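This report concerns only the one structure given below.
Note that this complex is displayed minus one protein chain, with the remaining chains in position.
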Amino acid sequence: MSILTARGVVKRFGGVVALNGAEISLSAGRVGGLLGANGAGKSVLSAILAGEITPDEGEMSFDGRPISHPSPRAARDHGIVIAHQHASLVPDLPVWENLFLGAERRGWLGLIDREGSRTAAAETLARLSPDFDIDRLAGELSSAEQQLVEIARALLRKPRVLILDEPTASLAHAEVDRLFQEIRKLAAEGVATVFISHRLPEVQEICDDVVVLRNGQTVGSWSIGDKLDHDRLLSLMTGEAEVAAHQRLVRDIGPVVLETAGLAVTPRHEGATLTLRRGEIVGLAGLQGQGQEEILEALAGGRRIVAGRVWVEGGEVRPRRPSDMIRHGVCLVPGDRHRQGLFIGQSIEENLDYPSACVRRRPWILPFAEIRRRALEIIGRLGIKTSGPTQEVAALSGGNQQKIVIGKWLPLATKVLLLSDPAKGVDVHAKGEIYAAVERLVADGAGVLLYASDFQELLRMCDRVLVVYDGRIVGEFAGETMTEFDLLAASFGRAA
Amino acid sequence: MTAFLRTGGLLLALSIVLMVLGNFVTPGFLSFTQVSTQLKISAFLGLFALCQTFVLIAGGEGVDLSVGANGSLGGIVGAALIQGQDSAVLPVAILMGLAGAAVGTVSGLGVALFGVPPLVMTLAIASIVNGGLIIFESIVQPAIAASPFLAQLAGRTTLGMPNIFLLWIAIGLAAVWFLSATAWGRKIFGTGANAKVALLSGTHVRMVKISVYAISGLIAALTGFCLIGYVGAAFLGLGDAYVLPSIVVAVIGGMSLAGGRGSYVGVAAAAILITVLTSLLTTMQIGEAGRQIIFGCILVVFLLLNRHLDRAH
Partner (left out) sequence: MRALRHAGLLPSLGMLIVVFAINVALQPHLLTRGSLSSNIATFAPTILVSAAQAIIVLSGELDLSVGTGVSMLNCALATLPELAGWGLWPTLGATFAIAVMAGATNGVLVAYVRLPSLIVTFATSAIWFGIALFFRPQPGGSVDPVFGDFYAGSVGGVPTALILVLVALGLWSMLQRYPLGRQLLAVGGNPVAAFHAGIDVRWVKFCGYCIAWCFVYLGSLAISAQTLSGDSRLGLPYTLTSVAAVVIGGISLAGGRGSVWGAAFGAIALGLVANVIYFAGIPSIYQEFFKGIVICIALSFTFIVGRRKAA
């Protein structure tokens, strides 16, 4: 029995068509997976279902009756609730107030019912993560904790339709299990759930049906039992018959280019000790939040080091600020490309030239012709799909944007490239292209230190993988011993 | 770039329309002396707005409420030092520029190192500088007259254009070139567009922020120094009337309050427009009450137009 249906949905943003006739039908008591490559329109479609965006064309109906004026409030009144991919919380209000924002519990004389709210908040969050402190300010939470709050807020709204946009991206296994339990409980009560994720094993575990979007259109919907394995799903998403297997190139590995001893960013951590050679790709594995991103940031000079030493090509350096480290050839591709990687409002060639402009001593005048030439060169080398170097980076797809973030280091003779989860939230096809771009840098002689939350990526790309636990290296794997099982075991601090 | 030229062109066109209108209302509005006066006042307003331009581009809700105080500093101390002598003008000008830059650097340090919001930091600095000038005036009883050279600079014309107007154009062009064609200018834009990205790409974000406040202080002080040639003598509060209008002019001229975007071309045109508008209102013989209300309403209308144009592109 269908609760929420959308048909013929079209949405344009400026010149870009995000949805071009998408449709979806949600049934009570069933969990529907919404799959698609990046840019396929999943987030836009779910935002439309939740009333946050108004479609240009299309009809939606709820319980058989058409919906005419979408707004977050109206959607909520229908019982359509969404938990966003990036938690939307007010940083200076405590967790429990964030949970009830816009749907405050009222008591006597219309005052806010603080006791009742806090009890309900604590109880709901405890089902997802025991011992969660509901009085902490939302701004102090880690991204995993924010994700949990976002989900708890959705649960508290007593949804009839629950939309979860990449809910497990930052969560640990135990938390994912608890979340799935809650989803199954809701399904048993007749709630329709939309589960958007890139993690195919999870989709296969929790979903009853699957809807695949490609280029803004619905390719089709299937029951999960219909012989849907990973490869079939991937080919449906990309439209390719087969996903090409990635070949790891054989490389010449040169002398040691980077070395650390006891590198620590907080007094608690023991510190990381590692070496990296030219032409080598070394991976940082481990559970979320064990200090991998912090190590990379510290090496780039973007985070204060409390202990330890760093050597670049044998000479000791003090990473005090990024400009120092860049001068030594150590460059960072940060995890959040929108907020830390690109000047969203500027053009491709401005973004590509920026680090060079910062390092360049003389002349102080910008050599425009050379900047244009170099931009075209990088666009060609990395295969960036664009209408030209003057195009705004905001108009590019996520994968191409990430190539710009990597490409801006190309002119600087990078010795060490630090990558912080570069392919996060990027679809399969673009992932391959990004890593090909990385390999071109390695071919030029750079050493790469790569952190990826997806172990598969590490296994495909790296010559060696170091497992990080609590800020220190607890295991090193290479060649035959590098399996996902071993990495996972080491991540929990146990030997295989 | 073309978008900004379009804004600037539009604003200039509006200015001309207003001037023609003005001539209908009060004949003689388009006379040579009148237009000359407009251009001179625009030059001063435009220079103070240039201070705001630098500070706004660098982002972080940058704004400089101390341009008036710095202007007064340049005017009062400058007059005191030159003692009416032309020979002293050049060294004193350099000294005033450095003084303004020093004050600006203090503001910049507060903003960049301590994270004080620019609105508040420059407000406090303005208070200190103005207070210091009050003390200076009462203790030292300094000379206040401008020198003949300064009077000529502000008063006379070359080839039919007021000298100060020509100076303004020269400085304006230099500023536009600096911001768009040098590495440091690129870094100012980068810092305003996204300070974190700029930092990770190798920019000394703190240095950049301090530099824009220093530049603002320098230009403000020099402008104040030239201003005494126009008004004849230095007095307390010389620059105060220019503070808020300089911000308004910058915003109407297309500068974004968030930073990272904008061009001085539009700001310069806006300076002319606001000057013409203000003097039109003055000549229209409406009481001050009416003038204020009309000015406020027109400002709101301009903001609405600005928003509309922005959305269209």
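Things worth noting here:
Order as written gives the chain letters A and B; numbering starts at 1 within each chain.
We adopt the following convention: a residue touches a chain if its C-beta (ideal position, glycine included) is under 8 Å from a C-beta of that chain, and two chains touch if they have at least 3 such contacts.
Remember, predicted model here, so these are calculated numbers, not experimental data.
Considering the whole complex, the residue from B:L90, B:M161 or B:L244 that touches the absent chain is B:L244. From the options B:L10, B:A102, B:A233 or B:L299, the residue with contact to the unseen chain in the full assembly is B:L299. Residue in contact with the omitted chain (choice from B:L10, B:L30, B:L98 or B:A124): B:A124. On the side of chain A, the interface with the absent chain consists of residues 52, 71-73, 76, 82, 84, 88-94, 97-98, 101-104, 106, 110-112, 135, 137, using the contact rule stated above. Chain B meets the missing chain through residues 61, 63, 110, 114-117, 119-121, 123-132, 134-135, 138, 244, 247-248, 251, 257, 287-297, 299-300, 303-304, 307.
Heads up, the rule we're going with is that only the chains that are shown with their structure count from here on.
For this pair, chain A with chain B, the centres built from the Cα atoms lie 45 Å apart.
Those residues of chain A that touch chain B in the shared complex are 300, 302, 321-323, 326-327, 332, 334, 339-346, 350, 353-355, 357-360, 364-366, 368, 408. Put simply, chain B touches chain A in their complex at residues 181-184, 186-187, 189-190, 193-194, 196-204, 260-261.
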